[in-house]
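Supplied in C-alpha cells, the structure appears directly below.
Note that one protein chain is taken out, while the other chains of the complex remain in position.
So, chain A:
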Amino acid sequence: MGQRTPIYTLHVDAGAKMVDFGGWDMPIHYGSQLEEHHLVRQDVGICDVSHMTVIDLRGPQAKAYLQYLLANDVARLDVPGKALYSAMLNETGGVLDDLIVYLDGDGYRIVVNCATREKDLAWMNQQASGFDCQLIERPELAILAIQGPNALAKVSAVVSPERVDLISQLKPFVGAWSGEWFIARTGYTGEKGVEIILPGADAQNLWRQLTANGVRPVGLGARDTLRLEAGMNLYGSDMDESVTPLESNMAVTISFEDDREFLGRARLEAQLSEGVERELVGLVLLERGVLRAHHPIFSGAEQVGEITSGAFSPTLEHGIGLARLTTGADNLTVEIRNKRLPVQRVKLPFVRNGKQVYKLA
C-alpha cells in the first residue's frame, strides 16, 4: 500500500482505478480518461493533486536564498500571492526539478513534484545552510485543482461569499489567502481554473460539495494529456538532471538579469556561448496514430532525437508529442513499429482554452 491523500476514500467511492504514482495510491481515471479530458476542456473537472509537496519558506533571507537557488528570479514577484514557474538546477545546470513559487507575505510557498520530494528537500536544505531562512514542509495540506471554462463559477457556487469575492478578483497566475486556504489561479491544463491548497478535512468537504454540485473527478491520466496539449513539461519525462532548461524549452524561465548569482548559471552561460545543441519542441503526427515517449525521430536517414512525452490528443484527435532534437532539425519522421511517418514541428502550446493554437505550415 502506498501513501494516501485525504481524498483517497472518495476516489475509491467514485469508482477510481487506483495506481501507484511515485509511492502514492492515486486515481488514474474514474472510467474514461477521454471523457475526463473533454470535461476539463469543455466544462469543469476536479483533480486531487495532494501528492505534490508543499514547502513554506520563512526568514529574513528567504528572498536572497531563492534568488540563489532558482533559475528564475523571485524579484519578479511584485504582487502578493503571485506565482513564478522556475527550474531548480544543480551546479552543472541540470534540472533537479521544476516548481511553482508563490510570494507569501515576507516568505514564499513552494510546490515541487512528488517523485522528487526527498531529493529536492535534501538539496534545498543543503543550499540553505548559508542563509537565514527555514524550510517548513506542509504534508498536512491537500491540493485540489478545479479546472475548465466553468471552474470559477462552479467553485464560487459552493464557497463562502468572502471567497467568492476573492476568486472574482484573482488575476491569472496569482493566489490569495483566505483563512487556512490558499487559492491560486494556476493549473496544469491550459484552461481557466484554480488550485486550492487547504487542510485535508476542508479538502474532503470541498470535494464532496463540488461533486454533489455536478463537478466530476478527473484522474491523473487526463491530467497528463491536458498538460501535454497545453505544451507543459513533465519532470522526469521531458527534462531531468541530464539536460539544462535551455535544452528543455524553458529559456524564458531563466533570468540572467542583474548579474544575479544562481546555481547552474555558469554552465548555462557557457552553453549559450557554445551554442545549445538540442532543443525541446512540439511535434504533430500528420497521419493516424499515437506518438509515445522514446519513439525515435529522424531527419532523413539520421536519428536526431526522440519523443519525450507523447499521446493521442483527445481535443485535436491526432498524435502529439514533445521531442528533444538536434537544434534546427527539419524534414522530420517518427519511427513507429518499423514504419516512418511524417511529423511536423509546431509552436507550443497545442491547445489553449479548448482550441487548437498552432498552425500547420
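In the analysis below, contacts are C-beta pairs under 8 Å (C-beta built on N, C-alpha and C of every residue); 3 or more make two chains touch, one makes a residue touch a chain; residues count from 1.
As a working rule, contacts and distances are computed from a predicted model.
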The complex's invisible chain, by UniProt name, from "RNA polymerase sigma factor", "Cytochrome C biogenesis protein", "Glycine cleavage system H protein" or "Polyprenyl synthetase": "Glycine cleavage system H protein"
Candidate in contact with the missing chain, chosen from A:T9, A:S32 or A:T327: A:S32
Of A:K119, A:R216, A:R292 or A:R352, the residue in touch with the unshown chain: A:R292
Residues of chain A in contact with the chain not shown: 29, 32-34, 221, 225, 288-290, 292, 311-312, 314, 337
